[in-house]
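Other chains of the complex are left out, but the ones given are in their true place.
Going by the order they are written in, the chains are A, B and C; count residues from 1 in each one.
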Amino acid sequence: MKVRLEENAYGKNAVNLSKIIRHPGYHEFRQITVNVSLQGDFESAHTEGDNTKILPTDTQKNTVYALAKEHFTSAIEDFALHLAGHFITTQPQVSQATIDITEHVYSRMLFDGTEHPHAYIGGGSEKRTALIVQNAAGTTVNAGIKDLLILKTTDSGFEHYIKDRYTTLKETADRILATQCVASWNYNGLVTGYTQQFNDIRNTLLKTFAYHKSLSVQQTLFAMGQAVLEQYPSVKDISLKMPNKHHIPFNLEPFGMNNQNEIFIATDEPYGYITGTITRE
Amino acid sequence: MKVRLEENAYGKNAVNLSKIIRHPGYHEFRQITVNVSLQGDFESAHTEGDNTKILPTDTQKNTVYALAKEHFTSAIEDFALHLAGHFITTQPQVSQATIDITEHVYSRMLFDGTEHPHAYIGGGSEKRTALIVQNAAGTTVNAGIKDLLILKTTDSGFEHYIKDRYTTLKETADRILATQCVASWNYNGLVTGYTQQFNDIRNTLLKTFAYHKSLSVQQTLFAMGQAVLEQYPSVKDISLKMPNKHHIPFNLEPFGMNNQNEIFIATDEPYGYITGTITRE
Amino acid sequence: MKVRLEENAYGKNAVNLSKIIRHPGYHEFRQITVNVSLQGDFESAHTEGDNTKILPTDTQKNTVYALAKEHFTSAIEDFALHLAGHFITTQPQVSQATIDITEHVYSRMLFDGTEHPHAYIGGGSEKRTALIVQNAAGTTVNAGIKDLLILKTTDSGFEHYIKDRYTTLKETADRILATQCVASWNYNGLVTGYTQQFNDIRNTLLKTFAYHKSLSVQQTLFAMGQAVLEQYPSVKDISLKMPNKHHIPFNLEPFGMNNQNEIFIATDEPYGYITGTITRE
């Protein structure tokens, strides 16, 4: 019986790299996690154990550190583009290179309104992401934000849904809406100023979330995507993943008390999970 | 400017359910995590906040618990098939239902060679998985195993790979090979005896890993997939994800000692990540 | 043979509670995790299965939610004091109540310099903590900060340490210093304005970390504690835990490049772990 290799890829994941970029008067501190993934003509490695077309993942890791010295100087999109180009142009057997970078955000400490030149606070769940795919058909640039924990205490409800035999949920016109949002968007070709674009789009996402009168997570998700598409012609489409971080009113009636939408159980599991992609007509 | 909703889905994730199935003489204890995801005609929820076609994720959760009483009696594939069918047949606006179940394995305690009737040990990283997708085109049954931590201390090497400017890795004919393997396979239609099939396929995967003379992770991955396809005609294709859990020889030379392939640093990050799908010709 | 019960305790952990406190013009959103632990006369529960002196952990949980309505209105220290007092005064068999609260920090979103009235960002690793122990001897108030990820790119070195047979570390006068700091301090009795004190002490910790010319983690740790004790007479002693989040210069020499203290591997494991308590003479 004959079998054959279909889709396959290999690479190095979780390459954790920090860089100090020294500017006059202050240091810029950057911390990223890089995943490299290569596709191409690797069949003989699988079927015959022939490694002559395999660039070891250890070498991929070394390459990330080495190229960071000259080429990681601005946005993660720029560095990811350089890395993808490096693997595609130096390795003829590679037909597609995927570079996925997550940036861990550090902010300079603020004392009396002034930023300290070289001391930072990090640790936020929110991360910036870039995903570059380069192959013969071209290069796609995907940018995004991950694990952005946002919450609103009102202007959110959920009513008029289907009721069936298994329904116990009560309708509410006023609930907490919270999500650990993932948003990622494809650009129409290359862009100048990825960081500015990122900051602007992030602000639009937050503002739309904050001011939207939400009738459902779905509606808020769509509004957030729509706002980005309407304001940024550079964006081709946007995908959002919005797990519902439920805050359930705690029942105080057994204790003769009235919970006026003020005391909640915050739960992690189970969670509603709403995803969608918004694109141009 | 016009925008439109593309791909979208919603559902309840991480529904953690335990069941006691009482047999004469002993209890069977089962613990699963269920994810439900629905696709269909939900555009008005996104664009107008119209929830009349939305079956709340809370109701989905209730449905999982309620249907488990009658219908979670054997393999997770069977229960997932029932759940998918329930949502498709009772919700006309749903065009596709995806049920993803992870089973946490518990074994009855063994004392003097005899299984205790109702006491168990759990906690293994290894989990059994089932993924059912049902839509107008039919139903696919995907089964698998997740986070299976396997390791061999010899019969594994990595040599004759590409060397370039950034190569520092040394070739070796004898190394530790370890991976936290994910394997999942599609069946050709429905199968009777999912648990027997699962156990047999799991054994074939382990045996192939153990006895293979590995020249690379890629080669071992392919051999594992090939063995399954060759032995189980019910399997249409199989995908494997094999992160390389590196065990790097610790350099003892600075201390005047010789590390004869015996002392290793076990690292989690960065890690090589090798994936592939094997199918029939 | 006789055995006896020594130290023992029980309680409910991980009670996740959110509260909306409605102020004119804006909402205050608070999220906390509460651990309750009780010690006392519980021997008969252990030795005889007599539960008549056991207040179930489920009831402890309910009590936390119920009392939050009236009594969680300001600092977590105040709420923890109320909870401890509740258990001590209503349960005569309880000799000691320990309440441990972790607060997850949420900030109101900022648009054009103005805080939104009811939309928030959360997700920071940094958390505020309170630990109250109440027994016949009195009540101790411990406050703190947890998982505060701080980093400086210079003004840190490590030299002149012991060298032995197993030394390979190179001395450096200029390295990255990073830690995910835990700091907690005991107050001399009760304090008015726990939140103001917390904010001030936090600022002192950050400032000392930022401006200290560090010769070792130990020296920085001591300086941070010393600064707090010198500036806040209300503080009796302070303990710091400073895991060293190593950023190791990546060796670029094999590639003919010179790493001028700019490219680093960020590692999580293994890590140096430095702890100390500073007190008054």
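The working rule: a residue touches a chain if its C-beta (ideal position, glycine included) is under 8 Å from a C-beta of that chain, and two chains touch if they have at least 3 such contacts.
Computed from a predicted model, the values in this text were never measured in an experiment.
With respect to copy number, the whole complex recorded in this structure file holds 4 identical protein chains, 3 of which are shown.
Definition applied: only the chains that are shown with their structure count from here on.
Although subunit B and subunit C carry the same sequence, what matters here is overlap: shared residue numbers make up over half of all numbers found at their interface.
In whole angstrom, the spacing between the mean C-alpha positions of subunit A and subunit B is 24. Distance from the subunit B centre to the subunit C centre is 37 Å, each centre being the mean of its Cα atoms. Looking at subunit C, residues 254-255 sit in touch with two or more other chains. Contact residues of subunit C toward subunit B in the complex are 165-166, 168, 254-256, 268-269. Of all residues in subunit A, those touching subunit C in their complex are 16-22, 27, 29, 31, 62, 65-66, 68-69, 106, 109, 111, 116, 118-126, 147-155, 176, 180, 203, 206-207, 209-211, 247, 250, 252, 254-255, 257, 259, 261-267. Considering their complex, residues 1-16, 35, 37, 42, 45-59, 61-63, 66, 90-91, 158-162, 164, 166-169, 214-219, 221-222, 225-226, 229-230, 237, 243-244, 268-281 of subunit A touch subunit B.
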